[in-house]
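Of the protein chains in this complex, all but one are displayed in their positions.
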Amino acid sequence: MDLLYDIFADPFVQMAGMPDFFVQVLWEGFVTGTLYALIALGFVLIFKASGVFNFAQGIMVVFAALTLVGLYQAGVPALLALVLSLGVMGTLAVSVERLVLRHLVNQPDIILFMATIGLSYFLIGFGEFIFGGETKSMITSELGLPTGSSVVDFAGGIVIFQHIDIAAVVIAGILVTSLALFFSKSRIGRALRAVADDHQAALSVGISLNQIWVIVWFAAGIVALATGIMWGARSDVSFALQIVALKALPVLILGGFTSVPGAIVGGLIIGFGEKIFEVYWGGLLGGGVEGWFAYVIALIFLLFRPQGLFGEKIIERI
Amino acid sequence: MSSDQSTQTADGRTIGGPIMEVKDISLKFGGVTAIKNISFDINEGEIRAIIGPNGAGKTSMLNVINGFYHPQEGQIVFRGEARTAMRPYVAASQGISRTFQNVALFEGMSTLDNIMAGRTLKMKKNFFWQMLRFGPAEVEEFEHRKVVEEIIDFLEIQAIRKTPVGRLPYGLQKRVELGRALAAEPSLLLLDEPMAGMNVEEKEDMSRFILDVNDQFGTTIALIEHDMGVVMDIADRVVVLDYGQKIADGLPAEVQANQDVIDAYLGVAH
Amino acid sequence: MFKKVTTGAVALAIVSTLQIAPVSAQETLYVPLLTYRTGPFAGGGIPIANGSADYYAMLNERDGGIGGLKIVTEECETSYNSQKGVECYEATKGNGALVYNPYSTGITLQLIPKAPVDEIPVLSMGYGLSAVAVGEKFPWTFNYPASYWDQMSSIISFIDTQDGGIKGKKVGFIYLDVGYGKEPIPLLESLSESMGFEVVKFPVAGKEMQTQSSHWLNVRKENPDWMIMWGWGAMNPTAIKEAAKIKYPMDHFIGNWWSGADVDLKPAGEAGKGYRSANMAASGTHFQALQDVIKYVVEPGNSQADPDTVGSVLYNRGLYNSVVVAEAIRTAQEIAGHANITGAEMRAGLEALDLTAERLAELGLADFTAPIKATCENHGSGGSIFMQQWDGSKWVRTSDLIAPMTDLVRAELEAAADQYVSDKPNWKTQSCN
Partner (left out) sequence: MIYRETGQFKTNYKADNSIFPILQDRIAIIFYLFVAFIVIPAFGSDFFINSMMIPFLIFALAAIGLNILTGFTGQISLGTGAFMGVGAYSCYKLVTIFPDTNVIFLIVISGFFSAAIGMVFGLPSLRIKGFYLVVTTLAAQFFLEWCFIRIEWLYNYNTSGAIEVPRREVFNVIVTGPEAAAVTQYLVVLSIVVAMTWIASNLIHGRIGRSWMMIRDMDIAAELMGVRPLYAKLSAFAVSSFYAGVAGAMMVFMWLGAAEVESFDVNHSFLILFMVIIGGLGSIKGSFLGAAFIWMLPVVLRAFPKALGLDVPVATVEHVNFMIIGGLIIFFLIIEPNGLARIWALLKQKLRVWPFPY
């Protein structure tokens, strides 16, 4: 009976009893969810245009952030370092296309997927080789990002908003909007969608698949850099973050592999869900449930809706 | 079964009563109707052809018969047992075997293994014996190997026994696929365009194999084919589909003379 | 072509195996250093490894080694991973290793049962299994200057002196959820009963080190009066930042000595002001021994360390570790009567170690740390814990030595040691009379 109360009643009593705290939990969930969504967005960009399930997206996030901080520590001014990091991500996109994808064009998806696992190992080694293995702090204020916090009185308590979190949400919003515009308005964007729908058709109207790959990987690199800055500002930069980046996988399951709105909604569901579950129910299980909650939710979800929230149902043909 | 209805054909084969009856089958994908209200039957021992233009619903019909698609309406009676939906492996265990329009061999396996795969349902030895491999499991393996070797001889593919099927030319792959379907010793064999993409010589070989199978093993065969010449030569009866509906059913000669069929093939506007 | 590459690789593999195979170093003192310069804990591992290696290098340069024999060190990368740690142990033990400093509680736990079999002592300085301080039960293992339990008891007695005592207070314990972080829990729980305070635990899984926002939301929900942290690596700066985010009073947040390095607080900077941590050795380069290290090793460019990090908390801790080992070697050489000692003789040296204040001054380390006096019964010494506080840019020592609750802790340690030995029928103990 006590157990039933703890599971079904007590958490809600707590939520109602401390509404300011509940709002704080929601805000944390919202910010984390936004960041998950950003990582997932990188996956979706590449998957949509090339059918490659890029396992290395999470590593690219850390790699981009590490490059930025590493350059700054080497004496490059912050904003120049930012530009150079973009250049590095561009170079990475070109190299990945030249050295990896080009040679694996007609291989099964699964081979490409495994190649991206190889790529992530390579990037970890390469990043640490160049910039060293120690944890680095993000150069938040040097980049002109806000660092303070605002305390808002709410329902007899307080809610604390970190300015960097607000910035993260705003930047994520801008990024998503501009990507959406890019895809719907620009010539390249339309070409990308053509590729997503039908490789052959895209080729026949004169779009080079290789260019498209470079562009999407570069776009994913930009998203990775933005995500890396935000994650880094929250929790410092090191490859230990890669485990967090894996959380983008359940986000994708929820949202579907090809849907940008899916990535955002999925990210937010996981973000809200795991914070609320950890804070109000985690204690019953001894805590630390955040590590698997997202995956288990995705697993249960898969059993009922394998194509994701926004994915199309696939009819198998023989 | 239903032997009272059996008849003799000109070439001396025995054709029995209906082994399968398809009754009022309708199949929809979302809003699209693939098959609408189709009924026909297949008699034991006959070669039954299903023809029709592209998109007529022929392959969907085969998929319904062996349980891969579940129709929204209608039922199928196989050997007197009626059912509406079942899993493909249940169909297989009841003796329905098939080949595919686009060859669906197990590409990573050799010809021998592919045909052995057709024997899956006949092999009974449990996990324990499989694990040890000597004793009963080995004896069983050899018994089935013998049957498979007979099929290999029958189809004249001895030379490619150990070749991975992915490396075989298309015509041979089709032949291996037929072998795999035969290995299950089916009572109803479904062939989905067995001669698609073949040259004349290969088609002749394949026609010969199909007739031999029917003749020697008495296997009932339902086949989809585009080549009207072949169909007219080997089929006992023909059913014609167009836009998911049945437009004709009967002996090859009758069907050939049917005006609806001629229209459908010549593309007269509906 | 490929065949050649393969053959080459195989040949190389064989050659390299032979190389690693025992080449007993006869006339040197061989000290393998299990380090981690990579992986999630590299931030702490690097300065420790540098401090440790640089002191031996300095002894070789300045004094020509110890007792006339050069110290040969060999680094083996563990990435703070037990499996790699054991591999390093296996790879180096045959070379005449004198002592192991695993620098990971996980690896220490693996090595504890191996030490008596291979007769190579393990010195887990301020980490590892607390119970090894009971020398009768663990002849081959040492953890001075203090065990985790000593340290926890000192932190609790420090809290007891603040704000009118600990009784009736709520103490939060945030820890890395591995062997290391769980180590002090039994003592914390028994103290909470005997001293009447409440404990709330916040485990942080290894892979969540850098995402602690939920944990600190929970801290805010529970609102403890004090927070104690057993963190390491990337967990520390994240925890301090998150604490600042929820506006937890920093001077009520106390880390153990693995949660109080410069690298942990630099990211938070001003926001971390007031945060306290325990420590065992002073930071800074104003000691003669450190000046010698700079002169003989760092300036000639023979150190892997960034010169700025020399004298930082963890660099000095690594150096302190080497000081203890060097002194134990010297003691062992005196006992054995010859310079080229074995692992077993080293054990005797560690057990007879008497690092007095005078000796520290001779070493150029006056007031660097508290004296260590090991005995047969006590392999943990039990002292040398003081508090330091972050002033926004550097650490400031703010307390004298805080003695652990030795009586209480010793009883608990003995119980734990008995427990450890109880299911090991052939465990080698020693009698100390």
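The first chain written gets the first letter, and so on, giving A, B and C; residue counts start at 1 in each chain.
One rule holds for everything that comes next: a residue touches a chain if its C-beta (ideal position, glycine included) is under 8 Å from a C-beta of that chain, and two chains touch if they have at least 3 such contacts.
This is a predicted model, so every value here is computed, not measured.
Just so you know, the chain we are not showing touches A, B, C across the whole complex.
Set against the missing chain, the residues C:K70, C:K182 or C:K273 yield one that touches it, C:K182. Checked against the full complex, the one of A:A9, A:V152, A:I174 or A:V296 touching the unshown chain is A:V296.
Among the residues B:M20, B:M61 or B:A91, only B:A91 touches the chain that is left out of the figure. Screening A:V13, A:L80 or A:I111 for touch with the missing chain picks out A:I111.
When the missing chain is restored to the complex, the residue among C:N60, C:T105, C:T141 or C:T369 that touches it is C:T105. Contact between chain C and the unshown chain involves residues 2-3, 6, 9, 12-13, 15-17, 19-22, 35, 37-38, 42, 46, 75-77, 79, 81-83, 86-87, 90-91, 94, 105-106, 109-110, 113-114, 116-117, 129, 177-179, 182-183, 185-186, 203, 205-207, 304, 416, 423-426. What chain B contributes to its contact with the hidden chain is residues 66, 68, 87-89, 91-93, 97-98, 100, 104-109, 113, 116-118, 120-121, 123, 125, 127, 130-133, 137-138, 141-142, 145-146, 180, 184. Contact residues of chain A toward the unshown chain are 53, 99-100, 103-104, 107, 109-111, 113-115, 117-126, 128-129, 133, 243, 246, 249-250, 252-253, 257, 285-289, 291-292, 295-296, 298-299, 302-303, 306, 316, 318.
Everything below uses one rule, namely that only the chains that are shown with their structure count from here on.
Put simply, the chain nearest the middle, going by average C-alpha positions, is A. Put simply, the C-alpha centre of chain A and that of chain B have 49 angstrom between them. Spacing of chain B relative to chain C, judged by their CA centroids, is 73 angstrom. In chain B, no residue touches two or more other chains.
Of all residues in chain A, none touches two or more other chains. Contacts from chain C toward chain A in the complex involve residues 37-40, 42-43, 46, 177, 201-205, 207-214, 217-218, 220-221, 233-234, 237-238, 241, 245-247, 263, 266-267. Taken together, the chain A residues at the contact with chain C in this complex read 14, 18, 21, 24-25, 28, 32, 128, 132-135, 137, 149, 151, 160, 162, 234-236, 238-241, 243-244, 274-275, 278-279, 282-283, 286-288, 290-291.
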